[in-house]
Each structure stands twice: as C-alpha cells, then as structure tokens.
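Of the protein chains in this complex, one is absent; all others appear in place.
Let's turn to chain A:
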C-alpha cells in the first residue's frame, strides 16, 4: 500500500477564519426555533430554511477559495479554543477545512437546504412544523461539526449530536407508538457503535496522547500491528452503527417511521454517510492493518447484498429505498476498505448517492403526499400521468441508481466494482451481483408505483405536489443526472492529498468501458428485464401473496435481523438482568431488610410495655429503684 504523507494544514486566513459560521448558523437557527417557542411559529420555518442556505453559500465561497489555492495549501486549520489542559495533555478544538471535508460540507448544506425547502411544503399541515425545523437545523449542525472537526474528540461531539437529532426526528410523530419505538431502537443501536468510537478514542489517547487527526495520522506508522488492528476494528464498529452496516443495520428500516424529509436527510446528506467519512478520514490507520481493512471490505460486501435482498422483498416504498441505502452504503464501505485505490470512489459514490437518494426519497414523499400518506406500493400504480414532475425526477434518480450509462451512479458504482475486482474476484463478483439486484428491485419499485393499473385505495385522489416541493426535486434531479460526468475526472485528483493515491488503473475517461463495466451493464439489463417480466407483465395483487419461499420470507422479515438480536442479545440480556435483580433483592437487600425486620419485631414486642396505665409505670419505676438499691447494696458488700 502506498503510504501517505500527511500534509500540515495551513493557518486560516480570510474567508477561512469564518469557517466556524458554517456550523454556527444552523446552530443559531436551532437555538432560536427550539427556545423561541410559539412566538416563532409563524416565520420559524423560513428561518430554518435560511440558515443552511447561508451555510451553503459560505461553503461555496470556501470551496472556490480552496480551488483557487495551490494543491498543497488546500488543507486549512481553523483553531477555535483550548478545550482542556490536564498535565501534559492538551486538547485544542479546531476545524479542518480540506478537500475531503469541504465536499461533505457542500453535500450536507446543499442537499440539506433543498430538503429544508421541501419540508416547508411537506410539513405544512403539521402543527409542530417549527419544532421540526429546529430539529432539522440541529441535525445539520451536528453533521457539519462531525465532518469539520480536526480531532476525533470533537468529531465525537458531532457524532453524538447526529445520534440525538436522529432520535428526535425519527420519533417526531411520537404519538405513534411505532415511531417512538423506532427512535429508541435507532438510539440504542447507535450506542453500540458509539461504544466502539469511545474505545477507539481512548486507545488513541493512550497510545499517542492525542486524538487530533494531525497527530494520530502522522504517527499511525509507529503503531504495532495489534494496536492498529484493534483501532481499525473499533472505528469500524462505530462506522457500522452510524452507517447501518451489518451487524448494526437493524435500526435503519425502522427509521422510516420519521417524516419522509428526515429519511431523505438521514439517508442522503447526513448520518449514514458519517461511517464512510470516518473510515476514509482514518485512512492512515487502515493503511497499517490488513486485517481491519479486510473487515471493512467484508462488512461492506455483506451489507450491500443484505440491503439489496431486503429491497427486493418489501412493499413499503420507503423501506425499499431504505434497503437500497444500506446496499449503496455497503458499496461505499467496500470501496473504503480496499484502500487508497478505493477511497476516492467511496466519496464519489457517496456524493452521487447523496443526490439521487435525496431525490428519490423526496420523490417518495411527494408520492405519499399524493396518496394520503399511503406507503404500500401495492396500492399505487399508474401514477406517471398524475404526478408528471415527481415521475420525471424520480425516473432520473432511478436511472442514476441502477447505473444507466452516463448518469451519476454509472460512473461511481462502476469504479467501485472495478476496484473490487482488482482487489478480490469474489468480492468483485458479489458487488456486480448487487448491481443486478439493485436494478431488479428499483425497477420493481418504478413499475409498481408509476406504471400498471390503478390500485388506489378508496377515496384517494392523487395530485401533484406544490412548487415548494417539486422545485427541490428538479434541483436534485440535475446533479443526479450529470453529477457523475462532472466529478468523474476530477474527484480522484482532488482527494489525492487526503486519501493517498491508488495505483493507476484504467484512467477514468468519459467513454471508458471495460470488460467489468460491460458485464455490469449486462447484469443490470438482466435485472431490469427480470423485473419487467415478473412485475410489469403481471397484475400486481393488492395484498402481498402468501409464499413459502424462504428467500422472500427472509427478505420480508429484514433477514431476521431483529429476531437474531432478540434471541442472541435481548433474551439473554433480560435473563441476566433478572438474575442480577434477584440477587440484589434476595442477597444484598435481604441482609439489610432482614436485620431491620428483626429490630422492628423487637420494637413491636417492647412497645407493649407502654400501655397508658400510670400505675404500671410506677411499678416499673419502683422495681427499677429497688433493683438499683440491690445492686448498690451488693456492691457495698462486695
């Protein structure tokens, strides 16, 4: 593997000294909206929209400044303040604006702003819209803090902030029991990943005495194999939690309980991309350990097939998209695990996926809006004419995700599959198979939603969404279509100083078709054809047909992820807790309460002496006095 020279970041000047505003603006928005109360109800959502847009504008300015500066000066450090100083150990907080983080900032604020605009329309009839925008701003703030931090410790603050905001948003309709449960589930599963993060940061502090990117990355070469592998695996555990990778994938499908713009935000711009960011950012650590990198590849490959499988079996439009997100993030993890050859492709796919997945999620929201919030695709059908704009934009997202030539996903996914083949033929084949399955379930979704016959529930009158919702769809469809073309030749060189340079393979030119690419296209075409034959040519039953096929059943049950967690973790956990409680009650408390009971019983007996009869008291006194006298006399005699 090529070792990477860590570039010392430049001191911040000019516009870069304002980089903190990127985070501060949405934070201010969240603060005003959440603390302002009902007074901000009338204009709150517009403030909520304005702050991420302002951040986006600033991000574009910074991006332009980075573009204008020479390649070796594109990492800018913005120190904020000294967080703690204990003995020889000092933690300074600062931001790092470099090639990698600025791309994330652009994605988060750009796609995030469009999702905010869309939400104005989507949540128009919700009485708690202002609070919703407060949470959205909080989400964006936390995610920006996560990607801009120059220290794993500060990154962790954003990391937890994202977890909190996702909890609040998934459970936004908390009056629904399922939403409250889903939010709790997301939070708990994320805690498991966070444990990995905490241990990883502790390990860094113990080994290097610092958790700053600059220190850790510069000295990663000194790590022993064991420590490097441990660190890599712990970071992977954290990444699995946030990015919903196997085995911590179970929260993602339930997270669909949140309002649809939240799903778009979680799946496209924030949250699930955090794990990929973490792995890519920690590339000097993974460069030291073959084992941890392999683990990343395995996790990515398993997840990409896992998600695709689930996507094939679901009838809920949002759950199909959620399965596809898992699958696509799996591709990114796979690419990130390959090493320097794959990092740029992981980020490339992350960006294009951010565009088309946000586009499709918002499109799905638009469809649900039209269908009285129904999510069952078996109740859709023939919506292409009724919802022309949604159909057109969703169609572009669909073509982009299945990797239709010259659309965004075509380039990014192809690169990953090719890199996977060069890494390992088995992994490459599985990744290619995943592309075919993706084509199948996405085509199935399109056919069931937009084509075929009307299977609408009674009383549903679909109508196109208002402009405030369709304009973001159009704006997201554009990069979904041409994003790949624009970024393809540029992103590898741009990211090279951060993630290192992979061995040259088939310089990605515009009209580049390799054997692998051709095969992938064939497989994609086969997937589409299969879906047309199985779904498009037949009448779609309104209720899901009963089946004995273990594959379909497993897919419908999220591959038994919940059942697995329940039998392996939950039930033994409950048993353990019961045993501990019983020990506490019987043994520990038993000792104390037993002693107390004995004393109480003694008091019960002795209180009978106090009976209210004066003469019995007098007798006691006389007897006592006599006793004293006897003792005195006996003492005198002795």
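To be clear about the criterion, a contact is a pair of C-beta atoms (placed from the backbone, for glycine too) under 8 Å apart; a residue touches a chain by one contact, two chains touch by 3 or more; residues count from 1.
Here, contacts and distances are computed from a predicted model.
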Identity of the absent chain, which is to be given by its UniProt protein name, from "TIGR02186 family protein", "Cytochrome c oxidase subunit 1", "RNA polymerase sigma-70 factor (ECF subfamily)" or "NADH-quinone oxidoreductase subunit K": "NADH-quinone oxidoreductase subunit K"
Sole contact to the chain not displayed, among A:57, A:124, A:600 or A:618: A:618
Residue numbers in chain A that touch the chain omitted from display: 607, 610-615, 618-619, 622
